[in-house]
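Take a look at the structure set out below.
Partial view: only certain chains, each at its native spot in the assembly.
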């Protein structure tokens, strides 16, 4: 459950974040620093605030109340997209910044379309991209404030492992909480091992 | 390829100003100039990789579109973080040709570059000369009609230079236009039809 | 002598959020110089903090859990402090027609049978324990179709119930604080079953010698003294009295 929501959010947010990160690192345009600063500021928004805003927007008396999304999984996905987007942008920006401009020029010189060249360059930094995805995944899966507020932590419906942990701790059931934490950890470990396997041989060591 | 009234500046200092420049199909031109005179910059602008402060470059009266017809070979070629074969294959991947034809082209290119033994090695571990050879083989696969070669022979040994000279000859025969820079005198400069000089911010043609 | 003492009091979120402690503590500090740090958590966690000796006294409202707490020797000197009451709130349309309910058990039964939504705290807080007790007394098996266990604090649960147009059991304090922002209305109140007694319990000094037993006892004494009790009675939210002093001395 937790995983499905988080992965969906991640997959939706990633392409946009990648393109924005690319534009930020390969293009200078007026307002560039502004976008970067804004994005960095967004990173510091507590998830509860995002949750709060979403609740206000999606609540029946809010502007999008008619969609009846509050306390459903789609609402949680929206929340998680908002949470991981700035992080993904920051990390993809950083990733692309590690690529020399020559890479882009070479790709274009060799007759690649813009999209193809973007793809090639993303492959150049594939380990950084993986790291960005893993980090963002960690952030959304571990996030509790927004998930609680927007999902409502309804048993069997919008309750995730993380919100369960939060619940157990307010009950004083520490052991239960830690047990759930371990479950989450094991799942994350498995996922990371899978990622690690696909990384293949050249993961280690700085490029060149 | 025609360029008129081209000018490149960095901030307030002008690198060069070129009244007119014409590169015709089948021509081979040697661009000379001191270090830092702006040769690389000119080639990049002609390739559409940088934009000039003034003027424009036209091919058949149309603006250069990056990556179409024109191919620029970097002074320090960029190797993608994949195998030698992978670096060649990425040029082919966009083509609409049968897998068999592609495979054939790939093998030709590999053979031409002389890097058959290193086919599966990571391109970034190649030696300086090998990189240059791979970059030429890679560009060859693009079959552009304008070639902008930036010091192709700088780190090549004699065999490599000979291969480069042959490449230029073949290209010229096939009707491509070539503009190349190099600081070395030798076979390569001798086969050029024209020599252009970059001097004091102007282009002097012979 | 007590000027620099810092007591730690664990209490439930609802008590803290009602503002009662913010009203009482400054008065006590003024008088004695004792500072009291309030840690507001769920009932379960509050008792757990007491059990681990991380606080000096607890103030909770879950009689059975408290009894077990004292039984196990984690706490000493449990004293009844005050009570407030619970009530049922729900949508104005009142699909379970609680207006006609004779007592709270009827009301609960009607909710379960009408198919309406009922939002439960589901966090083993005092309120949740009370609610479970009532379901059991009303002979309703859980969970029924409209039962939503959400595992959050009272304020959130009220918003959730409001949003889902469901019923919920709430304490008066939170309700008063929130009602201006909600569409829900008060539908049932006043049954004696809905009274909610608070106790103050000191952490066992034999188990945790480092706790400030004397200072904690002095504070608890003050709370149950006539002065403390009068202050509790005089505390109001939105013009209504919330807590009813009930110390037996």
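We call the chains A, B and C, going by the order they appear; numbering starts again at 1 in every chain.
Keep this in mind: a residue touches a chain if its C-beta (ideal position, glycine included) is under 8 Å from a C-beta of that chain, and two chains touch if they have at least 3 such contacts.
Everything numeric here is computed off the predicted structure, so don't read it as measured data.
Each chain type appears once in the view; in the entire file the copy numbers are A x2, B x2, C x1.
Here is the rule we go by: only the chains that are shown with their structure count from here on.
Nearest to the common centre of all protein CA atoms is the CA centroid of chain A. Chain A and chain C have centres, each the mean of its CA atoms, that are 38 Å apart.
Taking the mean of the C-alpha atoms as each chain's centre, chain B and chain C sit 79 Å apart. Counting partners per residue, chain B has no residue that reaches two or more other chains. In chain A, no residue touches two or more other chains.
Contact residues of chain B toward chain A in the complex are 44, 47, 49, 66-68, 70-74, 76-78, 80-82, 90-91, 94, 122, 124, 138-139, 141-142, 144. Of all the residues in chain C, the ones that touch chain A in their complex are 41-49, 122-125, 148-152, 156, 159-160, 163-164, 183.
By the touch rule above, chain A contacts chain C in their complex via residues 55, 59-61, 70-71, 148-149, 152-155, 159, 163-164, 166-167, 169-174.
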